[in-house]
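First comes the structure, then the notes that go with it.
Missing here is one protein chain; the remaining ones are kept as they sit in the complex.
== chain A ==
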(Lines give C-alpha, C1' and ligand atoms only; values in the text may rest on other atoms or scores of the structure.)
Protein backbone atom coordinates (compact mmCIF):
# COMPACT_ATOMS: atom_id res chain seq x y z
CA UNK A 1 0.00 0.00 0.00
CA UNK A 2 2.86 2.26 0.80
CA UNK A 3 3.41 4.89 -1.83
CA UNK A 4 0.50 3.89 -3.95
CA UNK A 5 -1.26 6.96 -5.20
CA UNK A 6 -4.97 7.08 -5.51
CA UNK A 7 -4.93 10.53 -6.98
CA UNK A 8 -7.30 10.99 -9.81
CA UNK A 9 -8.45 13.97 -11.74
CA UNK A 10 -12.22 13.98 -11.84
CA UNK A 11 -13.90 15.78 -14.67
CA UNK A 12 -17.20 17.59 -14.56
CA UNK A 13 -19.28 18.17 -17.63
CA UNK A 14 -22.35 20.26 -17.24
CA UNK A 15 -25.23 19.12 -19.34
CA UNK A 16 -28.01 21.38 -18.33
CA UNK A 17 -28.02 24.42 -16.18
CA UNK A 18 -30.91 26.46 -14.92
CA UNK A 19 -31.23 28.62 -11.83
CA UNK A 20 -32.73 25.88 -9.75
CA UNK A 21 -31.73 22.85 -11.73
CA UNK A 22 -28.47 21.36 -12.79
CA UNK A 23 -27.52 18.15 -14.48
CA UNK A 24 -23.90 17.25 -14.88
CA UNK A 25 -21.58 14.35 -15.37
CA UNK A 26 -18.88 13.52 -12.91
CA UNK A 27 -16.25 11.25 -14.36
CA UNK A 28 -13.04 9.62 -13.33
CA UNK A 29 -13.79 9.27 -9.70
CA UNK A 30 -15.49 6.72 -7.50
CA UNK A 31 -18.68 6.44 -5.55
CA UNK A 32 -17.20 7.75 -2.30
CA UNK A 33 -16.38 11.04 -3.95
CA UNK A 34 -19.74 11.34 -5.67
CA UNK A 35 -21.59 10.47 -2.51
CA UNK A 36 -19.57 12.87 -0.39
CA UNK A 37 -20.57 15.61 -2.77
CA UNK A 38 -24.19 14.62 -2.59
CA UNK A 39 -24.18 14.44 1.18
CA UNK A 40 -22.52 17.79 1.56
CA UNK A 41 -24.99 19.39 -0.81
CA UNK A 42 -27.91 18.11 1.23
CA UNK A 43 -26.63 18.60 4.70
CA UNK A 44 -23.71 20.94 4.94
CA UNK A 45 -24.02 23.80 2.52
CA UNK A 46 -25.17 26.70 4.65
CA UNK A 47 -28.22 28.77 3.89
CA UNK A 48 -30.28 31.27 5.75
CA UNK A 49 -33.65 30.42 7.20
CA UNK A 50 -35.96 31.90 9.76
CA UNK A 51 -35.03 30.50 13.13
CA UNK A 52 -36.65 32.70 15.70
CA UNK A 53 -40.12 34.17 15.57
CA UNK A 54 -41.59 36.70 17.94
CA UNK A 55 -45.30 36.87 17.51
CA UNK A 56 -46.98 40.11 18.43
CA UNK A 57 -50.50 39.43 17.29
CA UNK A 58 -51.87 36.20 15.93
CA UNK A 59 -55.58 35.85 15.59
CA UNK A 60 -55.39 33.52 12.62
CA UNK A 61 -56.62 29.95 12.68
CA UNK A 62 -53.12 28.54 12.87
CA UNK A 63 -51.35 28.64 16.18
CA UNK A 64 -48.02 30.32 16.86
CA UNK A 65 -45.80 27.25 16.59
CA UNK A 66 -47.55 26.23 13.43
CA UNK A 67 -46.83 29.58 11.78
CA UNK A 68 -43.28 29.63 13.10
CA UNK A 69 -42.70 26.20 11.60
CA UNK A 70 -44.09 27.29 8.28
CA UNK A 71 -41.99 30.43 8.28
CA UNK A 72 -38.89 28.38 8.93
CA UNK A 73 -39.47 26.27 5.87
CA UNK A 74 -39.65 29.26 3.49
CA UNK A 75 -36.45 29.35 1.43
CA UNK A 76 -34.60 32.65 1.64
CA UNK A 77 -32.04 33.80 -0.88
CA UNK A 78 -28.80 32.82 0.76
CA UNK A 79 -26.00 33.93 -1.53
CA UNK A 80 -24.55 35.69 1.46
CA UNK A 81 -24.70 32.60 3.61
CA UNK A 82 -21.17 31.40 2.94
CA UNK A 83 -19.75 34.64 4.20
CA UNK A 84 -22.06 34.95 7.16
CA UNK A 85 -21.30 33.75 10.63
CA UNK A 86 -23.15 31.12 12.57
CA UNK A 87 -24.87 32.93 15.38
CA UNK A 88 -23.30 30.59 17.88
CA UNK A 89 -19.82 31.62 16.67
CA UNK A 90 -20.66 35.28 16.37
CA UNK A 91 -18.64 37.45 18.73
CA UNK A 92 -20.42 40.64 17.74
CA UNK A 93 -23.66 39.67 19.41
CA UNK A 94 -25.38 36.95 21.32
CA UNK A 95 -27.47 35.92 18.38
CA UNK A 96 -30.49 38.01 19.17
CA UNK A 97 -30.82 39.40 15.68
CA UNK A 98 -29.18 42.71 16.40
CA UNK A 99 -26.08 41.77 14.53
CA UNK A 100 -25.75 42.03 10.78
CA UNK A 101 -23.04 39.39 10.63
CA UNK A 102 -25.15 36.53 11.76
CA UNK A 103 -28.80 37.41 11.43
CA UNK A 104 -31.40 39.08 9.31
CA UNK A 105 -34.60 40.50 10.68
CA UNK A 106 -37.99 40.11 9.02
CA UNK A 107 -41.30 41.74 9.71
CA UNK A 108 -44.73 40.61 8.78
CA UNK A 109 -47.88 42.62 9.22
CA UNK A 110 -51.11 41.46 7.72
CA UNK A 111 -54.70 42.09 8.56
CA UNK A 112 -57.78 41.14 6.67
CA UNK A 113 -60.23 43.97 6.54
CA UNK A 114 -62.70 42.84 3.92
CA UNK A 115 -64.81 39.79 3.35
CA UNK A 116 -62.41 38.20 0.94
CA UNK A 117 -59.96 35.71 2.37
CA UNK A 118 -56.52 37.22 2.57
CA UNK A 119 -53.60 34.99 1.73
CA UNK A 120 -50.54 35.85 3.76
CA UNK A 121 -47.59 34.72 1.71
CA UNK A 122 -43.85 34.90 1.76
CA UNK A 123 -44.18 38.13 -0.22
CA UNK A 124 -45.54 39.77 2.90
CA UNK A 125 -42.29 39.19 4.74
CA UNK A 126 -40.24 42.38 4.83
CA UNK A 127 -36.56 41.86 5.19
CA UNK A 128 -34.09 44.20 6.79
CA UNK A 129 -31.52 43.09 4.28
CA UNK A 130 -32.32 43.23 0.60
CA UNK A 131 -29.95 40.39 -0.19
CA UNK A 132 -31.86 38.00 2.03
CA UNK A 133 -35.45 37.81 0.87
CA UNK A 134 -37.94 35.03 0.40
CA UNK A 135 -37.29 33.19 -2.83
CA UNK A 136 -39.31 34.51 -5.70
CA UNK A 137 -40.51 31.86 -8.06
CA UNK A 138 -42.55 34.11 -10.28
CA UNK A 139 -39.83 34.94 -12.76
CA UNK A 140 -38.96 31.38 -13.49
CA UNK A 141 -39.60 30.65 -17.13
CA UNK A 142 -41.43 27.48 -16.43
CA UNK A 143 -44.29 28.47 -18.66
CA UNK A 144 -46.83 28.74 -15.89
CA UNK A 145 -49.02 31.72 -15.65
CA UNK A 146 -47.54 33.32 -12.62
CA UNK A 147 -49.68 36.39 -12.36
CA UNK A 148 -51.81 34.75 -9.71
CA UNK A 149 -49.02 33.27 -7.71
CA UNK A 150 -47.93 35.38 -4.83
CA UNK A 151 -45.28 33.30 -3.21
CA UNK A 152 -45.59 30.65 -0.55
CA UNK A 153 -48.75 30.80 1.48
CA UNK A 154 -48.15 31.10 5.18
CA UNK A 155 -51.70 31.42 6.43
CA UNK A 156 -55.08 32.56 5.24
CA UNK A 157 -56.93 35.25 7.13
CA UNK A 158 -60.61 36.01 7.21
CA UNK A 159 -62.20 39.28 8.11
CA UNK A 160 -60.85 40.73 11.30
CA UNK A 161 -57.95 38.34 11.72
CA UNK A 162 -54.50 39.71 12.04
CA UNK A 163 -50.95 38.50 12.04
CA UNK A 164 -48.04 40.59 13.20
CA UNK A 165 -44.63 39.19 13.90
CA UNK A 166 -40.92 39.71 13.88
CA UNK A 167 -38.71 36.93 12.63
CA UNK A 168 -34.98 36.46 12.74
CA UNK A 169 -33.25 34.45 10.08
CA UNK A 170 -29.93 32.83 10.75
CA UNK A 171 -27.35 30.86 8.96
CA UNK A 172 -27.49 27.13 9.42
CA UNK A 173 -26.89 23.81 7.75
CA UNK A 174 -29.23 21.05 6.70
CA UNK A 175 -27.79 18.69 9.26
CA UNK A 176 -29.35 20.72 12.04
CA UNK A 177 -32.70 21.19 10.42
CA UNK A 178 -34.02 20.43 6.98
CA UNK A 179 -35.07 24.05 6.55
CA UNK A 180 -31.41 24.98 6.05
CA UNK A 181 -30.92 22.43 3.35
CA UNK A 182 -30.47 24.20 0.01
CA UNK A 183 -31.14 21.08 -1.98
CA UNK A 184 -34.56 19.86 -2.91
CA UNK A 185 -33.17 16.90 -4.78
CA UNK A 186 -29.64 15.73 -5.09
CA UNK A 187 -29.19 12.38 -6.67
CA UNK A 188 -26.85 10.60 -8.95
CA UNK A 189 -26.82 7.49 -10.98
CA UNK A 190 -24.13 5.35 -12.49
CA UNK A 191 -23.87 5.81 -16.18
CA UNK A 192 -25.06 2.63 -17.84
CA UNK A 193 -23.19 0.97 -20.64
CA UNK A 194 -25.46 -0.96 -22.96
CA UNK A 195 -24.29 -3.51 -25.46
CA UNK A 196 -26.84 -5.07 -27.73
CA UNK A 197 -25.89 -8.38 -29.18
CA UNK A 198 -26.76 -7.44 -32.75
CA UNK A 199 -26.42 -10.96 -34.11
CA UNK A 200 -28.81 -12.40 -31.60
CA UNK A 201 -31.11 -9.45 -32.03
CA UNK A 202 -31.42 -10.10 -35.71
CA UNK A 203 -32.83 -13.52 -34.97
CA UNK A 204 -35.90 -11.85 -33.52
CA UNK A 205 -38.91 -10.98 -35.56
CA UNK A 206 -40.17 -7.43 -35.57
CA UNK A 207 -42.98 -8.33 -33.22
CA UNK A 208 -40.59 -9.89 -30.78
CA UNK A 209 -38.37 -6.87 -31.01
CA UNK A 210 -41.26 -4.54 -30.28
CA UNK A 211 -42.37 -6.55 -27.31
CA UNK A 212 -38.80 -6.66 -26.05
CA UNK A 213 -38.39 -2.92 -26.49
CA UNK A 214 -41.66 -2.30 -24.71
CA UNK A 215 -40.73 -4.52 -21.81
CA UNK A 216 -38.58 -1.72 -20.47
CA UNK A 217 -40.68 0.60 -18.30
CA UNK A 218 -38.57 3.57 -19.43
CA UNK A 219 -37.83 4.37 -23.02
CA UNK A 220 -34.29 3.12 -23.39
CA UNK A 221 -34.54 1.27 -26.68
CA UNK A 222 -36.39 1.93 -29.84
CA UNK A 223 -36.73 0.39 -33.24
CA UNK A 224 -35.34 2.30 -36.11
CA UNK A 225 -38.27 2.78 -38.45
CA UNK A 226 -36.05 2.39 -41.48
CA UNK A 227 -33.73 -0.43 -40.70
CA UNK A 228 -35.99 -2.07 -38.14
CA UNK A 229 -32.95 -2.45 -35.94
CA UNK A 230 -33.11 -2.06 -32.21
CA UNK A 231 -31.17 0.99 -31.16
CA UNK A 232 -30.37 2.51 -27.82
CA UNK A 233 -32.04 5.88 -27.78
CA UNK A 234 -31.45 6.95 -24.22
CA UNK A 235 -29.13 4.83 -22.11
CA UNK A 236 -29.59 7.08 -19.10
CA UNK A 237 -33.28 6.40 -19.03
CA UNK A 238 -32.35 2.93 -17.95
CA UNK A 239 -33.21 2.46 -14.29
CA UNK A 240 -31.26 -0.76 -13.74
CA UNK A 241 -34.54 -2.58 -13.53
CA UNK A 242 -33.26 -5.64 -15.42
CA UNK A 243 -36.61 -5.89 -17.17
CA UNK A 244 -35.11 -6.19 -20.63
CA UNK A 245 -32.64 -8.82 -19.45
CA UNK A 246 -35.41 -10.82 -17.84
CA UNK A 247 -37.49 -10.42 -20.94
CA UNK A 248 -34.65 -11.65 -23.11
CA UNK A 249 -34.29 -14.68 -20.88
CA UNK A 250 -37.98 -15.29 -21.02
CA UNK A 251 -37.81 -15.15 -24.80
CA UNK A 252 -35.14 -17.76 -24.70
CA UNK A 253 -32.41 -15.40 -25.81
CA UNK A 254 -30.16 -14.83 -22.83
CA UNK A 255 -27.35 -12.46 -23.54
CA UNK A 256 -29.41 -10.43 -25.95
CA UNK A 257 -28.23 -7.36 -24.19
CA UNK A 258 -25.53 -6.68 -21.68
CA UNK A 259 -25.77 -3.73 -19.39
CA UNK A 260 -23.04 -2.59 -17.04
CA UNK A 261 -22.81 0.35 -14.74
CA UNK A 262 -19.67 2.38 -15.30
CA UNK A 263 -18.21 2.53 -11.85
CA UNK A 264 -16.33 5.77 -12.28
CA UNK A 265 -18.88 7.88 -14.01
CA UNK A 266 -21.90 9.51 -12.45
CA UNK A 267 -24.74 11.60 -13.68
CA UNK A 268 -25.86 14.07 -11.08
CA UNK A 269 -29.20 15.78 -10.85
CA UNK A 270 -29.36 18.74 -8.51
CA UNK A 271 -32.47 20.72 -7.78
CA UNK A 272 -32.20 23.65 -5.50
CA UNK A 273 -34.89 25.06 -3.24
CA UNK A 274 -34.09 28.45 -4.70
CA UNK A 275 -32.04 29.58 -1.73
CA UNK A 276 -28.93 29.46 -3.84
CA UNK A 277 -28.50 28.72 -7.51
CA UNK A 278 -27.96 25.11 -8.37
CA UNK A 279 -24.54 25.89 -9.81
CA UNK A 280 -23.57 27.83 -6.73
CA UNK A 281 -24.80 24.97 -4.60
CA UNK A 282 -22.31 22.68 -6.28
CA UNK A 283 -19.49 25.18 -5.91
CA UNK A 284 -20.34 25.80 -2.28
CA UNK A 285 -20.47 22.09 -1.67
CA UNK A 286 -17.00 21.65 -3.06
CA UNK A 287 -15.85 24.57 -0.94
CA UNK A 288 -17.34 23.02 2.20
CA UNK A 289 -15.80 19.70 1.36
CA UNK A 290 -12.45 21.35 0.95
CA UNK A 291 -12.81 23.12 4.27
CA UNK A 292 -13.59 19.85 5.95
CA UNK A 293 -10.55 18.23 4.49
CA UNK A 294 -8.46 21.25 5.45
CA UNK A 295 -9.70 20.95 8.96
CA UNK A 296 -8.43 17.42 9.06
CA UNK A 297 -5.12 18.29 7.49
CA UNK A 298 -4.44 21.41 9.51
CA UNK A 299 -4.92 19.64 12.75
CA UNK A 300 -2.44 16.96 11.77
CA UNK A 301 0.19 17.60 14.38
CA UNK A 302 -1.96 18.36 17.33
CA UNK A 303 -2.50 15.80 19.96
CA UNK A 304 -6.22 16.36 19.90
CA UNK A 305 -6.28 15.57 16.24
CA UNK A 306 -4.79 12.22 16.99
CA UNK A 307 -7.52 11.53 19.43
CA UNK A 308 -10.12 13.04 17.22
CA UNK A 309 -9.29 11.41 13.99
CA UNK A 310 -7.45 8.36 15.23
CA UNK A 311 -6.27 6.21 12.42
CA UNK A 312 -7.37 8.64 9.79
CA UNK A 313 -5.03 11.27 11.18
CA UNK A 314 -2.20 8.80 11.29
CA UNK A 315 -2.95 7.78 7.76
CA UNK A 316 -2.92 11.35 6.56
CA UNK A 317 0.37 11.99 8.21
CA UNK A 318 1.69 9.04 6.31
CA UNK A 319 2.00 6.79 9.38
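Observations on the structure shown:
One rule holds in what follows: a contact is a pair of C-beta atoms (placed from the backbone, for glycine too) under 8 Å apart; a residue touches a chain by one contact, two chains touch by 3 or more; residues count from 1.
Going forward, contacts and distances are computed from a predicted model.
According to its UniProt record, the chain left out of view corresponds to "DNA-directed RNA polymerase III subunit 2" among "Sm-like protein LSM2", "DNA-directed RNA polymerase III subunit 2", "PRELI/MSF1 domain-containing protein" or "Ubiquinone biosynthesis protein". Summary of contacts with the chain left out: across A:16, A:64, A:224 or A:249, the touching residue is A:64. Residue positions on chain A in contact with the hidden chain: 31-32, 34-36, 38-39, 42-43, 55, 58, 61, 63-66, 69, 73, 174-175, 177-179, 181, 185-190, 217-218, 237, 239-241, 243, 261, 269, 271, in rising order.
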